[in-house]
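Below is one structure, written out as structure tokens; comments come after it.
With one protein chain removed, the remaining protein chains of the complex are shown where they sit.
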Amino acid sequence: MAKSKFEYVRDFEADDTCLPNCWIVVRLDGRNFHRFSEQHEFKKPNDDRALHLMTKCAQTVMEELEDIAIAYGQSDEYSFVFKKKSRWFKRRASKFMTHVVSQFASSYVFYWKDYFKDQQLLYPPGFDARIVLYPSNQNLKDYLSWRQADCHINNLYNTVFWMLVQRSGLTPVQAQDRLQGTLAGDKNEILFSEFNINYNNEPLMYRKGTVLVWQKVNEVTTKKIKLPKEAEEKEVEVTRTRTKVVPLHCDIIGDQFWEEYPEILAEDS
Amino acid sequence: MAKSKFEYVRDFEADDTCLPNCWIVVRLDGRNFHRFSEQHEFKKPNDDRALHLMTKCAQTVMEELEDIAIAYGQSDEYSFVFKKKSRWFKRRASKFMTHVVSQFASSYVFYWKDYFKDQQLLYPPGFDARIVLYPSNQNLKDYLSWRQADCHINNLYNTVFWMLVQRSGLTPVQAQDRLQGTLAGDKNEILFSEFNINYNNEPLMYRKGTVLVWQKVNEVTTKKIKLPKEAEEKEVEVTRTRTKVVPLHCDIIGDQFWEEYPEILAEDS
Amino acid sequence: MAKSKFEYVRDFEADDTCLPNCWIVVRLDGRNFHRFSEQHEFKKPNDDRALHLMTKCAQTVMEELEDIAIAYGQSDEYSFVFKKKSRWFKRRASKFMTHVVSQFASSYVFYWKDYFKDQQLLYPPGFDARIVLYPSNQNLKDYLSWRQADCHINNLYNTVFWMLVQRSGLTPVQAQDRLQGTLAGDKNEILFSEFNINYNNEPLMYRKGTVLVWQKVNEVTTKKIKLPKEAEEKEVEVTRTRTKVVPLHCDIIGDQFWEEYPEILAEDS
Partner (left out) sequence: MAKSKFEYVRDFEADDTCLPNCWIVVRLDGRNFHRFSEQHEFKKPNDDRALHLMTKCAQTVMEELEDIAIAYGQSDEYSFVFKKKSRWFKRRASKFMTHVVSQFASSYVFYWKDYFKDQQLLYPPGFDARIVLYPSNQNLKDYLSWRQADCHINNLYNTVFWMLVQRSGLTPVQAQDRLQGTLAGDKNEILFSEFNINYNNEPLMYRKGTVLVWQKVNEVTTKKIKLPKEAEEKEVEVTRTRTKVVPLHCDIIGDQFWEEYPEILAEDS
């Protein structure tokens, strides 16, 4: 059979092993989600259905794939952090990227109707992903801080922008001009004085994004058992400790989060 | 704002530009599709619904992304060939891989019901992908030949194997033992003498897989027009030439295919 | 022994295999050769001793290492082209780069006195090198053309510049100002009208650089032999064909060179 004659082409595959002992971050972004959000009538500046769907997909990724220690998401992006010591797929970068992004994409369509109900999905959405290595814990924390700071900046801007458009009747261009050059303080002031909104009271999910961590949770189930010496079945409560992916909407820039969840950065994690 | 303090983490992103003037192949595989096909009751050895769904997804990928010259699929895998001269996303490997795999994965769920009807999709499937560069046209042809030779070998084996199981009542282990060490000729003989099957009459899609190429097609539509001097509208036929992705089930190992489609390998394509 | 405990560090070595079926070019440059040439009183604009030493080192590299098909040098740089099919050191990029640059550097000191005679070498010079892959023959020819075009541009500039300094007594800054914005034609004109120099009569080595190719040469040696039937030894001339590295100073941008040396680009070379 001619197989052997062609098989030399396998030698053209390059090795893309990730450097050992580094955190492996895969960050995923929606493709053309500006257009996608308009066509699917996302509420502006934040659509709870869309944000919850993103988080559902990210949870699926964490549960289906291996060695993800923490994930962080905001808007149409999600970052997945694989453990430093992970040996999953021999640390091949292409495996990490494509498994994350394909699981996320198929989940997005699969779970769409659970969140968007009657709002039909018009076409299958695309995502891209990249991979970045971080050698130290501080580098990793700074990466996540960078994304959360980005969330804050964008959400503050979008909150004011859409108020100006939706409530003050400005065109998008006018709103953009109005915000040109303003600092965070200015934007807070506009929100407060013109729209009576205290930005700090906006929902945490909008301001902080979503952190996914593994947590031990106690699940109580009832079970029927029959003891040897008794004639009848008996109902007992069984408490089982399971590790589940749990969403949080908290600050991860300061130290408090990392002190509460020391296992995330633990060397032997 | 603290943004700048963290932004140094962007410098950790590595450049993954593909070498210019090489064919870029992205090959995608289903994750755990053995289990997936059992849970979704795929017909063995070939399930037309599954194969047509794969091809529908691959067509979507070719139409949504840019610069794909040809694609080839069989079983739960598909290879996409980007043009040598493609400058899409600055030839960044991660972009090619993740856009292909995410578009494919979301399409798989999106179009599932069009092919599987009442058969419910139980969970969102995963895929992985890798990227390989081929410097010469001969290398690329050999790559595609390798995949088609693989299709032939696997399909011949699977055809006999499932006959032995489904018709002769052998257990999978018994069928495997029976085929141990047999050559192609032996398998053809078993098919013919025991099951009266001439392998060469099996459907081309099973034996050759699916090739996706761009083809000019003429679309005839009727249109109502009103000429200035006439009072009434008039129906006219309008013929429009469009370029569409068309599936073929032909040999791509020999020269004939490449002579029929010279534009695929054309330098300036 | 503690060896095994530490040996995990070997896993941190990354694979740097070059893509098969591509030309591998290693280009080497002198480190701080501006300063080096002043301290060793190189003749300006071209020092024959320095150019011949560079070529001697490059010949040594070609003879000591494997699979180098052609080399091209000018000024303080040299490019070495390894055959497309080379399997030397499993095509590991670091091996190619470091073997070339170290053999060149040690040869530079070793052969220095053969070219520079009484001019003492003051300190051991440094070099750097980079590696580039070229998939097609055209790409490779264009690479070499790029270097030869660069040689021409620099040499024309330097020839005029040093004439202005050495003969017209301009300071370097004045000479630079004078040449600011001039085209090739202008420079030729200055050379001709002010210094009576026809640039095209300048030595080819300066204008074209040096090409190193393998050539069959006949070496005639005399040997004493004693024929069985004769009493005395007899002197005979023996002609042996050897393949040697030969320097040329010719154009490699046009087709003629490649037609004369078809074996360089031959597929099975």
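Per-chain numbering from 1; labels A, B and C assigned in written order.
Methods note: a residue touches a chain if its C-beta (ideal position, glycine included) is under 8 Å from a C-beta of that chain, and two chains touch if they have at least 3 such contacts.
A quick note: this is a predicted structure, and the numbers were derived from the prediction, not measured.
K.L.:
May I ask which residue of C:33, C:80 or C:108 touches the chain that does not appear here?
P.N.:
Result: among the candidates, C:108 touches the missing chain.
K.L.:
For the chain left out of this view, which of C:129, C:175, C:191 or C:264 touches it?
P.N.:
C:129
K.L.:
Which candidate, C:97, C:175, C:190 or C:205, sits in contact with the chain we can't see?
P.N.:
Of the listed residues, the one touching the omitted chain is C:97.
K.L.:
Name, in rising order, the residues on chain B that touch the hidden chain in the full complex.
P.N.:
11-12, 14-15, 17, 19-21
K.L.:
With the missing chain put back, which residues of chain A would touch it? List them for me.
P.N.:
19-22, 133-136, 139
K.L.:
Across the whole complex, list the residues on chain C that are touched by the chain not included here.
P.N.:
Residues 1-3, 5-10, 12-14, 28, 31, 60, 64, 93-95, 97-99, 101-111, 121, 123-134, 139, 142-143, 145-146, 149-150, 152-153, 184, 253 of chain C touch the chain absent from view.
The rule is short, and it goes like this: only the chains that are shown with their structure count from here on.
K.L.:
Think of each chain as a node with edges to the chains it touches; is that a line, ring, star, complete or other?
P.N.:
Chain contacts: complete, every pair touches.
K.L.:
How big is the rotation, 0 to 180°, that puts the C-alpha atoms of chain A on those of chain C, in steps of 5?
P.N.:
The superposition gives an angle of 180 degrees.
K.L.:
Specify the chain with the shortest distance from its C-alpha centroid to the centroid of every protein C-alpha atom present.
P.N.:
B
K.L.:
Can you give the whole-Å distance between the Cα centres of chain A and chain B?
P.N.:
Distance between chain centres: 30 Å.
K.L.:
With chain centres taken as the means of their Cα atoms, state the distance from chain A to chain C in Å.
P.N.:
About 54 Å, centre to centre.
K.L.:
Would you give the residues of chain C that are in contact with at least 2 other chains, written as numbers and ranges?
P.N.:
19-21
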